[in-house]
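Scroll down for the structure; my scribbles are underneath it.
Here the complex is missing one protein chain, while the rest keep their positions.
For reference, chains read A, B and C in written order, and residue numbers begin at 1 within each chain.
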Amino acid sequence: MKFSVIVTLKKDVLDPQGKVVENTLRNIGMEDLKSVRQGKYFEIEINIGDPKKAEKKVDDMCKKLLANLVIEDYKVCKI
Amino acid sequence: MKFSVIVTLKKDVLDPQGKVVENTLRNIGMEDLKSVRQGKYFEIEINIGDPKKAEKKVDDMCKKLLANLVIEDYKVCKI
Amino acid sequence: MNSSVIVFPGSNCDRDIAVALEKMQFKNRMVWHKETALPKSDLIVIPGGFSYGDYLRSGAIAGKSLIITEVIKAANSGCLVLGICNGFQILTETGLLEGALLRNKNLKFINKDVNIKVTNNQTKFSKKYKKDQVLKINIAHNEGNYFTNPEHLKKLNEESLIAFKYCDTKGKVDEENNPNGSLENIAGVYNSKKNILGMMPHPERMVDKMISNKDGINLFSSLLN
Partner (left out) sequence: MKITNQLIEKHGLKYEEFSSIKKLLNREPNLLELGIFSAMWNEHCSYKSSRIHLKNLPTKGKKVIQGPGENAGVIDIGDNDAIIFKIESHNHPSYLEPYQGAATGVGGILRDVFTMGARPIALLNSIHFGSPDHHKTKNLLNGVVSGIGGYGNSIGIPTVAGETKFNKTYNENILVNAMAVGHANKDKIFYSKAKGLNKSVVYVGSKTGRDGIHGASMASAEFDENSEDKKPTVQVGDPFTEKLLMEACLELMQDNSIISIQDMGAAGLTSSSVEMASKGELGIELDLEKVPCREENMTPYEMMLSESQERMLIILEDGKEKKAKKIFEKWDLDFVVIGKTTDTKKLVLKYNNHIEGEIPISALATSAPLYNRKWDKKKLPKDKVDLGALKKIKIEDALIKILSSANHSNKSWITDQFDQMVMCDTAQKSGSDAAIIRIHGKEKAIAVSVDSSSNYCKAHPLSGGKQIVCENWRNLVAVGAKPIAITNCLNFGNPEEPKIMGEFAECLLGIKESCEFLSYPVVSGNVSFYNGTNKKNISPTPVIGGVGLISNLKKPMNHILKKDSSILIIIGKTFGHLEQSTFLEEVYSITDGQPPEINLKNEKNNGEAVLEIIKKDLVNSVHDISSGGLIVALAEMSIQSDFGLKVYKPKKLTKFIKYLFGEDQGRYVLEIDKEKLKKVEEILKNNNIFYEQIGVTQKDFFEVEDEFKIDIKKLHKINNQWYNNY
């Protein structure tokens, strides 16, 4: 079973990377741009048949390693 | 209009970061794990009403800046 | 010999390279990235550092700056271009050099003195070195893992476009002496016309005995005549 995990900085946390990317996109002529936020993406394959259990496991991974909940949020999706 | 962009390393490019995450997850007891690949995630908001045009613009951003096509693939999704 | 050092926001080896160039009697100028014209130069150097914080990908954003179009023009008309560390990354991002620099294999920043071998001593950058001479040069990078496609790699080898390879003190090239995971231990490459050199090691750090050694001197003196 395959999941995607997206880890992004919490709303009020400074995102210096996103900011620089945003400015650069504007500078190279993308004027219609409103905003960019950057995050991390993981594609996780797991050997568990039961979707509920599998998702629970991936959720666990996020909490334990992939995201630091002090500054980050995460989202898990089955793909 | 909002889009998500996922940039991942091409299949034949080594992903040491994903590998390390994978090993670490195993070490902390996630035995059912099959594989992890890591990538970048962008959330892009854009002031264009026409979805086609907007998507085209985001695609442009990927080609021009967000992805390095020598080593990376990307995927754009409306969200 | 006139040289220009391009300074991006976040460049941090710009002073170091300027000191080395001046020590070697180059007439050097610093060029701010927002400038739209280059002063007359025989050599353009893109220095090390973290241009734009290395955000997104190292070198990616500097590769889109105003001055870069001028650098490309100059390079295409034969001007010598040297990219060191972040400069190498920028050169690959602009396409002036093929390939890409990935994260170091161990995922860590690496700063240490490593041995590299001069694999081609027939270029304007290397003619003062002996063939296969082993140099001890400092590296300091997060993304120095050189990668390219098989066709290009073949071309690099066939046309002697590999400038330096990581090796041991005796010149042996193997996995154990590959600090960052680069393909074939590549530490630096030329374009096909050999007027552009990109390298991860920092020759400008090796021009002063008190601080390190003088193994970088001959690169600059090669360029002088």
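We take it that a residue touches a chain if its C-beta (ideal position, glycine included) is under 8 Å from a C-beta of that chain, and two chains touch if they have at least 3 such contacts.
Remember, it's a predicted structure, so these values are computed and weren't measured experimentally.
Participant: Touched by the hidden chain, which of the shown chains?
Facilitator: A, C
Participant: Taking the entire complex into account, which one of C:Gly49, C:Gly99, C:Gly144 or C:Gly181 touches the absent chain?
Facilitator: C:Gly49
Participant: Quickly run down the residues of subunit C that touch the omitted chain.
Facilitator: Contact residues on subunit C toward the absent chain are 9-10, 12-13, 15-16, 19, 34, 48-50, 52-55, 108-112, 138, 140, 142, 202, 204-205, 208, 210-212.
Participant: If you put the missing chain back, which residues of subunit A would it touch?
Facilitator: Interface residues of subunit A facing the absent chain: 9-16, 20, 68, 70-71.
The working rule: only the chains that are shown with their structure count from here on.
Participant: Taking each chain's centre as the mean position of its Cα atoms, how many Å separate subunit B from subunit C?
Facilitator: Roughly 29 Å, centre to centre.
Participant: Counting in whole Å, what is the centre-to-centre distance of subunit A and subunit B, each centre being its mean C-alpha position?
Facilitator: 10
Participant: From the C-alpha centre of subunit A to that of subunit C, how far is it in Å?
Facilitator: Centres of subunit A and subunit C (C-alpha means) sit 34 Å apart.
Participant: Would you pick out the residues of subunit B that each touch at least 2 other chains?
Facilitator: 64-66, in rising order.
Participant: Scan subunit C for residues touching two or more other chains and write them down.
Facilitator: 56, 61, 64
Participant: Please give the residue numbers of subunit C that touch subunit A in the complex, ascending.
Facilitator: 52-53, 55-56, 61, 64
Participant: Can you tell me which positions in subunit A touch subunit C when the two form their complex?
Facilitator: 16-17, 20-21, 24, 27-28, 38
Participant: Help me check something: in the complex, which residues belonging to subunit A touch subunit B?
Facilitator: 4, 6-8, 18, 21, 24-25, 28, 30, 32-48, 57, 60-61, 64-66
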